[in-house]
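The complex appears here without one of its protein chains, the remainder shown in place.
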């Protein structure tokens, strides 16, 4: 069972909205919208994706990582390293 | 004329790809894909949008801001403030 | 006991280096160094601090959060919410 199972609907709704934002940005470019107005929308879409990532991460820590930690051992260590690497990718992206 | 006029095709292609990535992430959530694998894709989509933003910004500086700078005065100042604000939003998002 | 107890020396060494970088940037500004060269150093110092944050976070998850998860209940939930909030601040900064 995945950590985000209880937030699935919410996550899909957020992602559908982000997809709509990205499609809207395409239309803005095609319509020769002013650069700065497009940039504002790109920042908004980036933030929307970041929120999705933070939700997924919180659920992952609260479920998958917490369960692994209860069991301890090599699996727990591996889960923690994996989560830390994912956090690093987010912070640096 | 917009700064990105010569890169329109390339920008739209990149945005179409980013839209596909976001749609793919929706499917991953719907299919109960492992959290960490979804996070990797979210980081990739975020980076793709960042690249679009940096392209738009470079074109904007090279055309709109450069032209305003040549004319000088209040318009130039306003364009520079506007560009700086957009850069701030990108750095903080 | 703090999560980072085994990495204390390493963290302090990294922070001392980051402090030196920030002091170096002050000198660059005082000496009228070219803006772009200063910006390169500011990016380097920012990255150094990010690495410190990621180390602290990894140790925190591996110790404090893992221990709380083993105990479960309200404390575990609170620790997870707290860690998620800290990750959110890092991703958005």
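Letters A, B and C mark the chains as written, and numbering starts fresh at 1 in each.
Here is the rule we go by: a residue touches a chain if its C-beta (ideal position, glycine included) is under 8 Å from a C-beta of that chain, and two chains touch if they have at least 3 such contacts.
From a predicted model like this one, the values you see are computed outputs, not experimental measurements.
A.B. asks: Under the stated touch rule, tell me which residues of chain C contact the chain that is not displayed.
C.D. replies: On the side of chain C, residues 2-5, 8, 11-12, 15-16, 18-19, 22-23, 25-26, 29-30, 32-36, 38-40, 42-43, 45-47, 49-50, 52-53, 56-57, 59-60, 64, 82-83, 86, 89-90, 93 touch the unshown chain.
A.B. asks: Name every residue on chain B in touch with the hidden partner chain.
C.D. replies: 50, 53-54, 57-58, 61-62, 65-67, 69-70, 72, 76-77, 80-81, 83-84, 87-88, 90-92
We adopt the following convention: only the chains that are shown with their structure count from here on.
A.B. asks: Using CA atoms for the superposition, what rotation angle relates chain B to chain C, in steps of 5 degrees?
C.D. replies: 180
A.B. asks: Which chain wins if you rank chains by how close their C-alpha centre is to the centre of all protein C-alpha atoms?
C.D. replies: Of all chains shown, the one whose C-alpha centre lies nearest the global C-alpha mean is A.
A.B. asks: Could you put a whole-Å number on the gap between the CA centroids of chain A and chain B?
C.D. replies: Inter-chain centre distance comes to 17 Å.
A.B. asks: So the centre of each chain is just the mean of its C-alpha atoms; given that, what is the distance between chain B and chain C in Å?
C.D. replies: Spacing between the chain centres: roughly 27 Å.
A.B. asks: Chain A to chain C: how many Å between their CA centres?
C.D. replies: 21
A.B. asks: Name the residues of chain A that each touch 2 or more other chains.
C.D. replies: If we look for residues of chain A contacting two or more partner chains, we find 50, 53, 57, 83, 90.
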